[in-house]
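Complex shown without one protein chain; remaining protein chains in place.
Presenting chain A:
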Amino acid sequence: MSNEKDPIILTNYAKVSKLLISTAVLLTLIYFTWWLNINNAGHPVLYTFLVVGEIFHVWQALGYAYTIYNQKRIPFKMAKYYHPVDIYITVCGEPVEVVEKTVRAVMDISYPYFNAYVLNDSKGAGKDNWEDIDIMAERYGAVPISRPTNKGFKAGNVNNAMRLTKAPYIAIFDADQIPEKNFLIRTMGYFNDEKMALVQTPQYYVNKGDNFLTRAAWEQQELFFGPICNGKNKSNATFWCGTNAIIKRKAIESIGGVPEDNIAEDFLASLFLHEQGWSTIYIPEILAKGLAPHNLEDYVNQQFRWARGSLEVIFKYNPLFRRGLSWAQKMQYLYSSGYYLNGIIVLIDAAIPLLALGFDALPVSAETSDFMVYFFPFIFSTIFLLMMSTRNQITFNAIQMSMSSFFVFFTATISAALNIKVKFKVTSKSKESGNYLKLVIPHMIYIVLTIIAIVVAVIRDGIVPSVVTNASWAIFNIIFFSGFLRVAYPWETVFEKLTKPVTLGLEQEVAEEFAFPFVEIDTSLHTDHED
């Protein structure tokens, strides 16, 4: 269950020693020089693939080091004026009871001038409960805004509401994000700066204690809403995360409204805002509490949506070639959106040991120890940096779920690159769990291929160091992929069935005669019959 005594501050910015960051950067660069030495190459194609993968890893490591370098605490600012605020609650088919909690909390916000609107797209999305939502909203004094279609999805919903409302500031919450009373008091002060277009706060998962998935999803959020978002402030590169944020109407209007042609409308809107010279800021204070995806299907939908949207920015609106952005902003946008290319890289890294085992195609010709003395300082300094920058809050599970999502990211990358139209599902946040084994077919194929490859290699070469190392890499990958496997099926029910004693409806004498030691005899039928 969730812990109600969570601290108000999500993650204090972690002031990581500059010496430590510089050392990690140095070790990363030294490591990369190893890959530039062509004498280390074995199979040229596989080596090239690995170099591409390492460029990605090094880029992400350096991007992270830059992000956490010299982080500064953001002091609280009291608003000079209480500007009127419109509060939008975006709804698209969520259960009434989920939305009701949010509406109730919004109406309870302490702020002199605000109006609450429930942007109900349930009707357009063909959901049965759309009228119930409207009735509930009116009951609490919020204004329902329903559209006949859900054109433009969430972006279209917000743009539609903006046309019907007029406050200079707009707070936006997803249907399941319950704001604190002081949400506006704690955030509006940053708009004292005329150039401020967006104040973003974290997305906290109140149900993080429900199961492995919700916990891991929250731990991923902690990394993102911790050191990463804190670090973006110094480059004025904080982007809108879709909910738990306040935006300035004038700023959004200056970019022609919320972009409707991208699934990550928030991310793209932020890019446009920065191009126009607007400022944005991230406040690491939990001011709203929401729900994590509760099952693997919801989680995959969420991750796919984020990945596809972010990657579209790379393919369609590449920040490198956008005018008006500083280099630091370009790097931050590329770093964040490029993260999802991880799917391809994990796939490459996972395939290499299988190819090496199955076909004896070794990508590297150098001594293993030679690689180790470069790789170990790099990887362990990176892990250490993660620990320090998150104040020891980063978990294996968070990284495991990211790695496990490789196929989701890979599919998103391909679909974004080829501009394939995809129908997106809103994360339902329902508490259903069940059989999602279809989502782990790639993971299971990998396990089967690993077993086959190891058998082939051992038969061909015996247990030699190269076979052991590649088998270890494959096992390494499987352990990371097992995150998805763990939540793809309610395994506990299997264990329950296996451990539960078998009951047989036999007559007492017969049952005793044929009883096995582990069989619990159900004699109730016999007794009933006697009666």
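The definition used in the following text is that contacts are C-beta pairs under 8 Å (C-beta built on N, C-alpha and C of every residue); 3 or more make two chains touch, one makes a residue touch a chain; residues count from 1.
As a working rule, contacts and distances are computed from a predicted model.
Set against the options "Spore coat protein JB", "Lipoprotein", "Membrane protein-like protein" or "Monosaccharide ABC transporter ATP-binding protein (CUT2 family)", the UniProt name belonging to the omitted chain is "Membrane protein-like protein". Within the full complex, the residue among A:V143, A:M387, A:V422 or A:L437 touching the omitted chain is A:M387. Of the listed positions A:A361, A:I463 or A:V494, the one in contact with the omitted chain in the full complex is A:I463.
Across the entire complex, the residue among A:A361, A:I479 or A:V494 in touch with the chain not shown is A:I479. Counting over the whole complex, chain A has residues 17, 219, 367-370, 372-373, 375-376, 379-380, 383, 386-387, 391-396, 398-399, 463, 465-469, 472-473, 475-476, 479-480 touching the chain that is not drawn.
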